[in-house]
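Every protein chain but one is kept in place in this view of the complex.
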Amino acid sequence: MSTTSVLGGVVRRKEDPALIRGTGLYTDDVKKAATVHVAFVRSPLAHARITRIDTEAARNAPGVLAVYTIDDVRHLGPLPAQVPVGKLRPLLADGVVNHVGEAVAMVVAETRAQAVDAADLVEVDYDPLPAVVDLKQAASDQIKVHEDLESNVILTWEAGPWGNEEGIAETKAKIAEAKGRGDTVTVSLEMRNQRLLPTAIEPRSVVAEWNPGYERFDVVSATQIPHALAGAIAKTFGLASNAVHVLAPEVGGGFGCKLNIYADEILVCFAARELGRPVKYTETRRESANNTIQGRGWIGTATLVGTQDGEILGYELEALCDMGAYSQNFTAAIPFLGVFVGSGQYRFPTYMKLDCVATHTQTTDAYRGAGRPEAIYYLERIIDAYARKIGKDPAEVRMKNFIPAEDFPGVVSPVGFAMDTGDYAKNLRALIESDAYRQLVAERDRLRSEGRLAGVGIATYVEVCGFGPSGLADLGFSWSAYGLPSSFNGSGLVRVNPDSSVTVIIGTGPSGQGHQTTWAQIVSDQLGIPIDRIRVIHGDTAESPMGIGTFGSRSAAVDGSATYLAAQKVRAKAARLAAHLLEAAEEDIEFGDGGAYVAGSPDKRVTWEEIATVAYQPHRLPEGVEGGLEAHAIFSPANATWPFGSHACLVEVDEETGDVRILRYLTVDDCGNVINPMIVAGQIHGGIAQGVGQAMFEEAVYDAEGNLLTPSLLDYILPTAVDLPSFELKRTVTPSDVNPLGVKGIGEAGTIGSAQTVVNAVVDALSPLGVEHVDMPLRPKRVWQAIQDAKGGN
Amino acid sequence: MYPRSFDYIAPASLEDAVRELGNAEFAKVMAGGMSLIPLMKLRLLSPDLVVDIGRIGGLGEIEDTGDHLSIGALVRHRDTASSDVVPTALRQAASWTGDVQVRNRGTTCGAVAHADVAADQPAAVLALGATMVARGPSGIREIPSDEFFVDALTSALAPDEILTEIRIPKRGGGSAYDKLGRRGGHTDYAVAGAAAWVTVSDGAVTDARVALTGVGTKPELARAAMEAIVGTDGSEGAVRAASERATEGITVIEDLYGSVEYKTHLAKVMVRRALTQALTEARS
Partner (left out) sequence: MQVSMTVNRRAVTADVEPRMLLVHFLREELGLTGTHIGCETSYCGACTVLVDGRTTKSCTMLAVQADGAEILTVEGLAQDGQLHPVQEGFWERHGLQCGYCTPGMIMSAVGLLQENANPTEDEIRHGIEGNLCRCTGYHNIVRAIEYAAAKMRGEEPPPPEWEHEEVIA
């Protein structure tokens, strides 16, 4: 790999000039002539039979073009899902509503205000049915979420290792044996990993147009997966995938919630074709809360057994994972991502049983980290509890049980997955041996000496990302449900234009991750063409090569690698052309200073413009060489990547009120090689904020009847600038060996590492009072209650 | 996101505004619009007529009349928060109301008239013993703050009355406001908040008013705590004893942010902290 300063250096983002001027184009900014607008009529009940829908008054309201119900769209079938267990979502409620906010009817009107006005006029009669919201109650099957479900437990993931029944039995036996020994310590905690609302600040939005002459849909959508959306629309309407053009323009944050196909995306296409007008839908924040996918929602018991001196002998996690009422894209697959990292970076026997449980609530799916934050949370909390119980330093206990660096390559985790590279001890040492960490501990001790409640928490994490190997398709993860048999490949196309500017077209699109800059760096590094001469195009299915999307911290590792390979092909061809022009041997050609030259004779050179000119004048080419100067590459990595890291924070708790303040926050992350350290740090910052958000503030609260009590930002509390400290970051570098860039992915790491760090710190602060655990979010009321319970001896 | 249709008028005088209020079946007064517009956007409130008093002259002043301070209907939170004549309790409450943008447009009178159960400034005006001046079709009516807050989001204002002014008596002493916000610290609506006003003479507490917010169904006086502190020496022990009685006679309501037990406890803490700070100011 090249080591020029372009790769691995800080480059100001290419995407910023438009965004800071307010000229970046997001979906809701798209203006197509004669666009009409959508409002949905939504269920106020979590479970009810629909006995009557009267759309008469709405149809006659000013500006209304149509009101649709399931009868109009039933033939289009339910939404696809990659793991089609449980109930798939009908496009509109079909006779029964199964969660609050489920769309019952769709109104299309000339203006959005008219659509909203008319939606008020649709009358729906409901016959209420009993709703089940509580996970344990749902798992007991006393109330079925859907009549035709055999059980509310729609799938169970079991591992130890995964997919190996004999191994699982052996692991369970080992753990039981360890527990039974007289000289071991067993700790067990039931913990909630609460439901969250992903809350991208840009609400989802989609606009669709049908051209009957071209027989083509043109769709603009705030999506992380434009190709999959095109596939889903094509499949739904019986079209070829090239008859659907999807553009994901600027996407205002995704975090997984735009990694889905939504009913509204199909319905606007339907209406556009019916009405012959462009149709737009933009969700409100309340709709986003109730109807865009949610994340997390586990309740589980973690049990750990180990020796008195810190050797862990076994770990078990049994959890119920909330799926909501309908299965969408990855719904039941999310816990499986937790299985992937269930044993963390440790070597002890691990058993996991994760039940996917349907409830009368909105669907859950991928939210930043997706299964991995949950799994790591349980693991790192219980290790902390164990260290506390045996009176050992939590860092030391972790260190003792890590998979050693010398075991790489070739490590297969206790839950059965091959890991690429890792040096966990080095990483944790970089944290605990830092001045900053020593200061954290000293400050905690100083605060304690003043009688204040202060705590330091540490936690380590490993994550799996950069999906991934094509082989995942054999595990059932492919996009065939969307008419796309392709799996998790990456792709990139690099084209040197006749004027020697470069167009890079990639299969994934960003929602803030800075692809334009990062990809330009990758290509610039290979070709020596300046970054400002490189333009990166993404998110447009008419132009982009097939790409699955931006999620699972995969873009750089997979699509970035593909683009790197494509750039190498272009470089090789350019070398051939330069050799021809310079009458030199191909292997003597080097690139630099805006062109190519003969090694050892820098005066013998041609510019990129000269090379490109020849490439586009085929009569000047050497025999057997095709015209043009572009290449496409597809990359399928041998494995996913496994970033890791260590976090620490210092908190103070107001004993009287339960109010928690985070005073300092440190991380040492390892995501392998880094293309742009500025962007990587930004991803870590944002990731930490979302994990801290879960730890401290965020919770999608449903009441027993299935009403979401936190549908607005008044009640769903996101961290503001006031609630967070500045973050102090460091990195270790352990390159991946599964892609040519040696990168691992960093989009989710901050989130995966942070929630338990905060909880560990708060428990540390409260430990003098005897508190062993506090469930998230650490709202003052909950922290105070934990203090009272501990004081009361409960 | 889209309010239902309504008529809008921005009268030039209070007389006109009051008349317009009387002419509509369901009219709402708007000053800054910080509380009203979100409710209308969510269609939780759909008036036929919005009477925007924002263009009426002479309502944007904080005036010192000698025996009281007059806060006009268009005095923004930011003005109240940065005033050097407004008592500490109200100044502090205004500075913790909403966020910068909300404080730039929202008005102190509007926040008081809105009577949110967890808002800051209602507790402060209550503790300061303010008088609300309402203008209606039959003229001006003075409503003591003790009678102003009726229930959640319900004040003693009649539908055709406008809160034109809050009068805060200048009775000396010290005041303070403290709260725990929903996001912790002082941010966001109050999980529980307390405003206190005290006068001290010859080492003894001669008068006191304490009000709570976020705890019950409305901003309310903590009468038992008030009675308990008056006549004492205002010592730490006396304050603690008084604050223990913070919610006596008050129905504490559970919400997403706290159980009855927690809010009851928090009310005591906030009363203690507010009283302590108010006493410090009164003594200085």
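Letters are used for the chains, namely A and B, taken in the order the chains are written, and counting of residues starts over at 1 for each.
What we mean here is this: contacts are C-beta pairs under 8 Å (C-beta built on N, C-alpha and C of every residue); 3 or more make two chains touch, one makes a residue touch a chain.
Keep in mind it's a predicted model, so treat the numbers as computed, not measured.
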Q) Of the residues A:Val97, A:Val122, A:Ala230 or A:Val251, which one touches the chain left out of the display? A) A:Val251
**Q.** Contact partner of the left-out chain, one of A:Leu320, A:Val411 or A:Ala430
**A.** A:Ala430
Q) Mind pulling the chain B residues that touch the left-out chain? A) 1-8, 10, 33-34, 37-38, 40-42, 50, 52, 54, 98-102, 104-105, 187
Q) So that we can see where the missing chain sits, which residues of chain A does it touch? A) 10, 12-13, 15-26, 28-29, 31, 113, 199-203, 250-255, 284-286, 426, 430, 510-514, 668, 677-679, 681-683, 685-690, 692, 712-714, 718-722, 724, 726-727, 729-733, 750
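Criterion: only the chains that are shown with their structure count from here on.
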(Q) Touching residues of chain B toward chain A in the complex: what are they? (A) 1-2, 4-5, 42-43, 180, 182-185, 187-189, 191, 256-259, 262, 265-266, 269
Q.
Which residues of chain A touch chain B once you look at their complex with the stated criterion?
A. 112-113, 116-117, 120, 284, 286, 656-661, 696-697, 701, 709-710, 712, 714-715, 717, 719-720, 722-723, 779-781, 784-785
